[in-house]
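Note that this complex is displayed minus one protein chain, with the remaining chains in position.
Then we have subunit A:
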């Protein structure tokens, strides 16, 4: 079974991430579906407790703002690690829309981005399959402090010095 970093631990991941162009019926398994599929099948999907939604890097979280209560996992796709829109999306989910569920980074997710992702509100990381997830885990704790306020700590350093 694939592995996932969640809440600072490596766990088995039993969720499948459904492709962007998927059509038809979902398998009986926890699934993270693309935004378009969610929008088309919202009525039936929101009745299930094991359906998450993933946003591509151009799909802002405001699209699912009103559905967040029934979504246990929001995944944000990084088509390339250098596409940084997902960092803002995660902060908006946590800080603007007060989302308490799992925010998962998927796609080109690498060790050296994890610390910033965590600060922006991600708590789960599907590290790229060709990388050692144990090694990547160390990426969560690179710095012991930070200047700015973010999701991990909502007071900036200047209020704590």
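Just so it is clear, a residue touches a chain if its C-beta (ideal position, glycine included) is under 8 Å from a C-beta of that chain, and two chains touch if they have at least 3 such contacts; residues count from 1.
In this text, contacts and distances are computed from a predicted model.
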item: Hidden subunit of the complex - UniProt protein name among "glycine dehydrogenase (aminomethyl-transferring)", "ChsH2 C-terminal OB-fold domain-containing protein", "Nitrite/sulfite reductase" or "Ferredoxin"; value: "Nitrite/sulfite reductase"
item: Contact set of subunit A toward the excluded chain (per top definition); value: 60, 81-85, 87-89, 91, 95-96, 110, 112-113, 115-117, 119-120, 142-150, 154-159, 161
